[in-house]
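Removed: one protein chain of the complex. Kept in place: all other protein chains.
Take a look at subunit A:
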Amino acid sequence: MGRLTISGLGKSFGGMEVLRDIALDVRDGEFVVLVGPSGCGKSTLLRLIAGLEEATEGEIRIGERVVNDVPPKDRDIAMVFQNYALYPHMSVRRNIAFALRAKGRPKEEIEAKVAEAARVLELDALLDRRPGELSGGQRQRVAIGRAMVRDPSIFLFDEPLSNLDAKLRHQMRAELKKLHRTLGTTIVYVTHDQLEAMTLADRIAVMRGGRIEQFGSPLELYSRPANLFVAGFIGSPAMNFLKAEVEASGTVARLADGAALPLPVTAPSGRRITIGIRPDDLSLVGPGAETGAARLSGRLAMVEPLGSESLLTVVCAGQEIVCKVPGIPALADDAPLSLGLAPQALHVFDSESTLRLS
């Protein structure tokens, strides 16, 4: 059973607390991504699951079994390391077979499993090469093959694509997703790249400062971020934030320049809030447009053409906000602009607690 249950997990190195009160429930066959900035503890959490580090407190369960004191080899997991950890002096075949040989499996079984992994990962032609003779993507596949033959109940991936160039990364992402669908094995995957997390995961755990900030599906994280950190971390280009204060009515926010924005929620009046707006939810509106939608006005600071779309940086109420528009608009520098948005598209956060108000 590839179910992983973590509760109350904490880890300290010396006096340094790097993980605290981690709770995570990964379902059998699920693809879960741990994402966060460097130093957030995501790799440490993976190493704790693998058994390469010992937990200071809390419990890790794989299937029904508590594995805190189980050595890595008996946890029924396989791990793909960031730098692949392929043994440079062994052929691809011997690398893939290493775990099976260590377990003393019969020769025929080893050969059959290596052949099967090589077939799935298209490594047949490379079996007798050394890792040094392979490209980054091929090494990546060998590392996966080495994990695959063990038939683990959980795969652990530690930033496996970070050593690849952008194009290959995109390709490997697709292959990983396909592989997950083929094998159906539970995967816990660590990355600092939110795009990788969004495209691969069934569910994402966003981590910061040794804690899980939010755990949910990519759509959930994108459309209902639980706090300012998750809101700013997930989505590219990043969400715009505007400081505002709630009017007496509780349904209108007043920006620094006096402009009013209708709120999708009722907030306590006088509360200092931060309004989040995704660049995709903003659009350019002409002077004669209908007045039902909310408006922001400002001046154009910069245009970044991306080809099919452009990113406009607009200064609104003394704050820079980014807006994504189709094509490449012909606009003069410092031109006055009006940006329209649907009130439902606003994300409202308490400025003090940074939590979402809803």
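Convention: a residue touches a chain if its C-beta (ideal position, glycine included) is under 8 Å from a C-beta of that chain, and two chains touch if they have at least 3 such contacts; residues count from 1.
As a working rule, contacts and distances are computed from a predicted model.
Not shown: a single chain whose UniProt protein name, out of "Septum site-determining protein MinD", "Acetolactate synthase", "Cytochrome ubiquinol oxidase subunit I" or "Sugar ABC transporter permease", is "Sugar ABC transporter permease".
Checked against the full complex, the candidates A:Gly39, A:Pro72 or A:Pro264 give a single residue touching the omitted chain, namely A:Pro72. Of the listed residues A:Arg65, A:His89, A:Lys178 or A:Arg272, the one in contact with the hidden chain in the full complex is A:His89. Where subunit A meets the chain that is not shown, the touching residues are 50-52, 71-74, 77-79, 81, 83, 85, 87-90, 98-99, 102-103, 130, 146, 150.
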